[in-house]
Structure formats: structure tokens, C-alpha cells
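The complex appears here minus one protein chain, its other protein chains still in place.
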Amino acid sequence: MSVQTQNGKQAAPVTVNLEAKLFTIRYKADTAPHLAIRDQAVCAACERPCETFCPARVYEWQAGEGRMHVAFENCLECGTCRIACPHQNIDWRYPTGGTGIAYRYG
Amino acid sequence: MAKGKAQEVQVPTDHEGVLIIVEQHGGQAKSVSWQLLGQGRRIADKLGTRLMALVMGHQVEEVAQEAIAYGADVVYLADDPVLEQYRTQPYAHTAVEVIREAKPEICLVGATYTGRDLAGAIATLVETGLTADCTQIDVEPPPSRLLLASRPAMGEKLMATILCKQRRPQMATARPGVFEALPKDPSRQGELVRVPVTIREEEIAARVLEFIRDPNRVNLEDAPVIVAGGMGMGGPEGFEMLRELARLLGGEVGATRPAVDAGWIDRAHQIGQTGQTVRPKLYIACGISGAVQHVVGMEGSQVIVAINQDPDAPIFQVADYRIVGDVHQIVPALIEEARRRALVGEEAVARG
Amino acid sequence: MAKEHFDAVVVGAGPAGAAAAYTMAKAGLSVVLLDRGEFPGAKNMFGGIIYRHELEELIPGCTQERTFPVERHITEQRYWLLGPESVVSIGHKHERFNSEPYNAWSTFRVKFDPWLAGKAEEAGALPIYQTVATGLIRDRSGRVIGVHTDREDGDLYADVVVIADGVNSLLAEELGVHRTWRPDEVSLAVKEVIALPRETIEERFNLEGREGTTIEFLGATSQGMTGLGFLYTNRESISLGIGVMVSDLMRSGVKPYELLESVKAHPMIRRLIKGGETKEYSAHMIPEGAWRSMPKLAGDGWVICGDAAQMVNFVHREGTNLAMASGRMAGETIVEAKANGDLSAQALAAYERRVRESFVGKDLKKIQRMPEFLASQDPKQLFDGLIGALNEAAFRFFTVDSRPKAQTHKEIMQDLIQAAGGPGGLLRLAWRGWRAING
Partner (left out) sequence: MHVVVCVKQVPDSREIRIDPVTNTLIREGVPSIVNVFDLHGVEEAVRIKEQFPGTRVTVVSMGPKSAVAALRECISLGADEAVLVSDRAFAGADTLATSYVLSEAIRKVADQWGPVDLVICGKQTLDGDTGQVGPGIATRLKLEQLTYVERIRQIDPEARRITVERHLEDGVEVVETALPALVTVVEGINQVRRASMPGMLRAVRYEPITWTVDDFPEIDRTRIGLKGSPTVVGKAWVPEPVSRAGETLTGQDGEEGPGTPAEVARQLFDRLLATELPAQIGWAVAPVPAGDGGAGTPDGSPVNGGVA
């Protein structure tokens, strides 16, 4: 695609309480993370679009620690990061059967 | 709890008075017992009846005297070597004999591990209704004299008042820390009734081999105070401060998953979706941003204090008291203040 | 203990897998139906509606059952072209949609999927849920003979593995029939279920009883990205969401939840959901590649159905419909192959032919140029510029002033042509758009 958007936000910026949104979802946390950063150094050098495109803000760069923190507990398992990480630097698996997200409506 | 309407059957009228079963270990009564005597006094007065206490143990006459000082009119004292240590069988056996003799209309027990163990056995033996873990206890005035035992239900989301209309005594266990004890009055007069213990050691199978007191055990579930830290603590040293504050306040240390993952503290301290869910009386969140996976594990806390440098941190949305500042300055100040006020947290009520 | 062998293992108990399992179990085959969720549908999100025809094709009479878990039958469908504070709309409502047999319904996947999977269970499929199929088992010849799962002693062996594990089909990737989807082959949809009293919904949408409305919208709401929004009425809630191409999302720097929040704040939408309480937020990817992204559908010991094979008609909002149809066809093919005693790759290839010759294949082929068309357009021009100009044109068309109509209409046309990139541009756009929708 040859699309060039100029970061075209038109609507006035809205403040979103993502915590409140995520709070509506039912999760059963897996015992071990199903998402892993393959190489933190790659993230350090990256523009990290995952911090914006992830619908659950799973990825947050910890500047102080110099590492990407992965809040896998809130993952909606949509798979966007699996496809959209510019460096395929995310080891993406399904959470253990029965764990992870379980919607109430869907 | 049964649902639906029970038929109105005649209430037994030969039972009267309120009986509190006092829990003691090694001659030291649990404060919940005095709290229940306080509440028992209030409802006994409302019913115009007497307040009784049952003290079981070995060489515990002092506890019986104390029960009078805390409001009992009559104290039944079962003092015998077989009651030296708590065991279900001799305690339940003795308590049932006293209940059959004293015929109280209401019998209250502290909702401690021991209290719940005992109350379940007693209620089955006397075939009566028992409401567990109450947080509100009241009575309807005469003539109905019904005990209104209210307790959280459905994962603490609902409150329900449970009634026991046809059987006596009406039994309930009540949580520590929800009722107020009366001031201790050593000059108070009361009747002491010694009751014979009819069960013999040979009839008892259970032996308490040892009691391992473990102050290092992480007991987030029962802790009245939790001082929890997140990434804002900056490292394991940060958690040393929290340990000190928790010790002074009589609580435990909690942590977020990132802090645990960073290896700053053991996983046993983890609170939230991947850790434990807690609901202490006081929760102090230090350097915790308040991501939803943490908040779900602590939002039920009674009072929440949040300390964070970022005024927009989501943790502030659930906090009663917000402190915007550096944990490395605020926490030492809190420690200093707790010391200055000489708070003593070790006798925490919720621990019995 | 000797390994048990099944006629088929179906991976994924969504509409595709459940339809396949149902079809096979009903014919007497031994079938295991696997799903990784706490229950079927636990991880699914609905951005569409359920159509009667394919369901009745699969299980005759099932939409008449009392337990059929739907919210409202759809009697009105609207399309909205949104400017920042305006709308040009077209729609259709017909009283005939308001009498049985109904055409389509709104529903929740958390109710619909377990119901459909329950049909497969009743037919005899063995439900093994809360279990991830972690890989394929192949014999020396390369034939797929089963799946590994994330349970102890978890291998399952079967004549055929039906791969219906959805848009993130790790099994199809392992098979090598496609590489991971490109960001321009999938969109990310975010959605909220917003609760409102029944009467409020009926008032706002002019509905009676169990009637329902759908609104698809595009334009300013996608913030310069290629995207489509949707709003459906449920009995006591509204499903409101928007999907945008992942490729656009990567470039735009717009956060999905902020995008959704701005949709909720749009003046034309705000008033429809006013006073509502968000009951659930959800996100899911949708295949958008159509015909040209469809992988090989059958091989030695395996078939692929539904989202896992890009079977979504995004122009006509049919995902579950194609999923169920492909699952049914996969099931029928395997039943026949089993009856003929020939489960070779060649025999299973009949499934591929069946799909491609059915409405599933034909419809996906019809819109095959759509992804390419959309990719060739600047979404900003298309979704903001052109739709914005159309709204501006409508505004001027409906504004009555003392100017002669002829002059106003001429200016309107000129501005529209301008927005489309000149007279040739508009024509080209119209022609290519037409071709994209019509194969």
C-alpha cells in the first residue's frame, strides 16, 4: 500500500480511561507469560509502534530499566502485535488452554 | 442458606440469653472474644436478658474473670487438662453440654479458624442454624427476638441477613475487627459457674504435636495491613523500607508482578491477577502505577493510600488518600511518623 | 495404552469448526472438537450479524428453536458516510424483514458459539475445551495424522485434521500453506457493548418489539485510515465498533481505544449511545484479504475453514456465514471420503473445489480486487476527502438561500470532482470501485 497519512487525527484528542475498559473484561491469568520479547535490544532501537497499536496497552517501554514491559495479563489475544511488530521480535503463543481472555458478551 | 419462605412454626421459648464462646490460647484470650462480648452486651440489653460467656481451657480462670470485666453476667468455666489445647471433639462436646444446660437463645463465636471449626461442629450437634462470618449482628426487639445475622455473600458483592426462626440457639460466627469491645472494667461483678468436663483423654483421638509459629510466613490473606510496592520502588532496597513500614503497622508486604519479575521480592508477595486477591483494612500502594491487573487484586481494600510521583497514575483513581511524591522520601517519613506515634501493630486484631 | 484414533479432529469450536464437527458427527464419524477457550466463543468478538440461510442449511429448523440465542432480528440496515460532524446516509427497512422466517439477527458470540458447538456435542462430537492444539503430527510421508496439544499425554490421532483455529491460525502457518498475514491483509476491530434500557433503544432506533437495526459507517470516524465502523442493536445494549487496516494503524500512530473513543464522541453516534454504560471492551483481527489471500484449502490429511483461510466477505459483512458454510462443506467432503474409503489428498481436494464453486468462493472472488483497490487509494483522500466533500455537497444542496440552484449544483459537482482528484480521477475511482465490488 502506498498510503501516506499525515498522522491525520481530526477529532479533538479524547482522554481514554483504558483501565476502565479493560476492567470490563474477564481474564483468567496464565501462570506463565504467553508473550515474550525475543531481544530487548531490538526494542531499544525500535520506534516501538506496539506501544500505540496494541488495543490493550500490553507493551510499555520502561525507560529507566531499558526494557519492554509486557503486561500479558491484559492481552486480548487479537494477534496484531504478532503481525505488526516491525522486527518480528515478539514470541507470540496462545495462552495455556482455558486461560487468558474470556468475554462476557463477545 | 435456604431460599424461600419457611413456614411460621412456634419458636422455642425455653431458650433465653446470649452466649459468647470465648477463644483463648495459652490463657490469652483473642480480642475478637471481647469484641463479641461488647456486641453481645448490646443485644442482650436490647432483649432485656443476660449475657453469658463460655471459657474452655486449662488453668484459665483468669480469662473467665476477664470475661466478666468485659461485660458478661455469667461465665461458664470448663477448666480441665483435656482442654489444654484446642481440639474439636472435647471442645464441641463440652460446649454442647453447656448449651443444653444454659439454653441460650443466641450463641456467638469469633470467625477465626478455630472458631469456625468449633461452631460448625456445635451447630450440627444441636441441629441448629449457623450463620458464618457475620459483619453485622443485631436483634429484633421482643417479642420476635430474632437474631439478624448479616454477612457478605457472593464473593463479598452482596450482603444478606440470615434468620433462624425455629431453632434455638441461633448461632453465628462474627469476623474479628468489626465490633467494639467494652472498656475493661475489673470491678464488674458476675457469676462464675464451673462446669464439669465429662470427656476423658482416652476418648480423644487427636493429638496436637506442635505449633509452628512462623512470623516470616507471607500471610497476605489474613493481614490487616498491606504495604505494597511496584516498579517505583526502584529496586530490592526499596522493599526493605516497605518491610519496615509493614512491620510497624502490623502488616505484610505486597508487590506488583513487574516488581516480582524484576526479582526485587519473592513471588509469594505478588498481588493482582496473577497473584493473590487481598482485602485488608489498609492498603498502602507505593510506587504502583495502578494497572488494571494489579488493581483487581486489591480494590476491595477498606482504605487505600497511594503514593506515586505521577499525579495521573491510575492508582489514584481508587485511592482514599493520594500522596503525589517520591516514595523514597515519603515512605521514610511514614516510618518515622509511625515510630513517633508508637503504633504497635503486633497485636493485630484480625490475627485473632 | 494404545493411542485412540478418531475419524477427525477439529481444531477450533467457532462457527467453522462447530459446523464441520456437527456435520461429521451427525453422519456417525468419531470426532473430537478442540477449543482453547474456557468455552467455545470465549475469545471471539462479533462485528457482524447472523444470517438464517446458512444456519438452516446446516441444521434445518434450528433458528426456530426456543434456545436459539439471538438478540434482535434485523429489519433495517443503514449505511452512513460520515463527515466530522455530519452524515450522508442511505438505508433500507422493510416490513417483510419483520416476519418469519427472519433474514438475520444480532447476537453475542459468547452465547452463539457455545450453542452451535452444543449442537455438535449433541450430535456426538467429543468436546475437549480449554486445550490448545500446539502443532500438527505428520507421518513420514508428510501426511498430517493428528495434533499435539498442551495437555499431558495430549496427542490426538485422526484421519483428517480440520483446521478452524481462526485468524491467528498458527496451525495453517505451521503447515506452510501461507506465511503470516501481512498487515494489509487484516484489520483490527475494537468494540464496546454499551448497555441501554430496551425502551431507549427502541425509541432511538424507531423499533418495535424484537426488531433491530444495523448501521455501517465510514468516513471521518476512521481518522484517515481505511476502516469501517459498525453499530448494531441488541436487546438491551448496542454493539459499537470500528475496524481499521493494521497497516494503516501502524503508520497512523492512533491508538485503537482512542479511535473507538472518538467514534463514540462523533455527534451522529454520541446521541445514539448517550447514557449507556460500557459493559465490555473487546478487540479482534478480521481477515480482509479475500480471494487472493486465500491459501490452499485442503491437503494430505488436512482441510482449512473459516477465518483461518481468510474467508470473510468484508464488503457484505459475512464472516460467520462463510465460516459455517466452509465448515459444513469440509464436513460433507470428509464424510463422503470416509464412505468411499478414500481419504487421500486428492479426495480431500474436493473440499477446495466445493468452496471455490459455492457462493463462498464466488463472493470472495467477486470482491477480489477490493483489497488492491483500497490499497491503491490514499485512505485520507478516500475517507476524509471524498466523503467529506460529499457531506459538504449535501449540506449545500439542502441549504436554501437566494442563489440560483443551477449555480450551486454546478459548484457542488466541481468540488466533488476536485476532491476525487479531477474529472478523470472521479471517473477512475468510480470505475475501479465498481470493478472492485464486482470482480
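Brief remarks on what is shown
So that you can tell them apart, the chains are marked A, B and C in the order they are listed, and the count of residues begins at 1 in each.
Going forward, a residue touches a chain if its C-beta (ideal position, glycine included) is under 8 Å from a C-beta of that chain, and two chains touch if they have at least 3 such contacts.
Just so it is clear, the model here is predicted, and its values are computed rather than measured.
One chain is not depicted; across the entire complex it touches A, B, C. Taking the complete complex into account, C:E4 is the one of C:E4, C:E203 or C:D342 that touches the chain left out. The hidden chain makes contact, of the residues C:E152, C:E199 or C:D401, with C:E152. Where chain B meets the chain that is not shown, the touching residues are 1-6, 31, 87-89, 92, 112-114, 116-117, 119-121, 123-125, 127-133, 148, 151-155, 157-167, 177-178, 180, 205-215, 217, 219, 222, 224-225, 249-250, 277, 281-282, 300, 302-305, 318-325, 329-330, 332-334, 336-338, 340-345, 347-352. In the full complex, the hidden chain is touched by chain C at residues 1, 4, 38-39, 110, 126-128, 131, 149, 151-156, 277, 279. Mapped onto chain A, the interface with the missing chain covers residues 26, 96, 102-105.
Just so it is clear, only the chains that are shown with their structure count from here on.
Chain-level centrality, scored on Cα centres against the all-protein Cα centre, points to A.
The mean-CA centres of chain B and chain C are about 53 angstrom from one another, to the nearest whole unit. With centres taken as mean Cα positions, chain B sits 42 Å from chain A. Those residues of chain B in touch with two or more other chains do not exist in this structure. Multi-chain contact residues of chain A (touching two or more other chains) are listed as 22. The touching residues of chain A, when paired with chain C in their complex, are 1-11, 13-14, 16, 18, 20-22, 24-25, 28, 49, 52-57, 76-80, 82-84, 86, 93-98, 100-106. By the touch rule above, chain A contacts chain B in their complex via residues 17, 19, 22-23, 27, 29, 31, 62, 64-65, 69, 71, 73-74.
Those residues of chain B that touch chain A in the complex are listed here as 231, 257-258, 262, 272-274, 290-293, 295-296, 314, 317.
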